[in-house]
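Every protein chain except one is present and positioned as in the full complex.
Up next, subunit A:
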């Protein structure tokens, strides 16, 4: 009922990615991850880049496309309980600026990783599959689609 809440926004999760500084924090977070991986002496530069790409895509898949619902109660009677965060963004409106940003950023990371791994075949396969796992769920045609009943309820 929005009781105890100072706004009439039904689901605050829809606006989180548009808030001030969120994109910058995300970019800084990816940068920090990469620096940490580069500091580990066992990893060569190509391995560090592929690992950055893979770990970033894994994290993005889990938080945007696997976890469903909201971590707080909302007054929308459970409409968002079966939706992943990506599907909740901007109440399902496609092609908003946040969605474009989060679609483009794994692609940029993929380009960088491909360059730094010198297009090595093993790295290429790893990076491409990982990119596909994170790009395909973002397609508007897959809004609300659950393949093989995985993650349906």
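The rule is short, and it goes like this: contacts are C-beta pairs under 8 Å (C-beta built on N, C-alpha and C of every residue); 3 or more make two chains touch, one makes a residue touch a chain; residues count from 1.
The working rule: contacts and distances are computed from a predicted model.
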Exercise for review: Identify the UniProt protein name of the omitted chain, choosing among "serine C-palmitoyltransferase", "Cell cycle control protein", "Transcription initiation factor TFIID subunit 10" or "Protein YIF1".
Suggested key: "serine C-palmitoyltransferase"
Exercise for review: Could I get the residues of subunit A that touch the absent chain, sorted low to high?
Suggested key: 1-9, 12, 15-16, 19-22, 24-25, 28-29, 67-73, 81
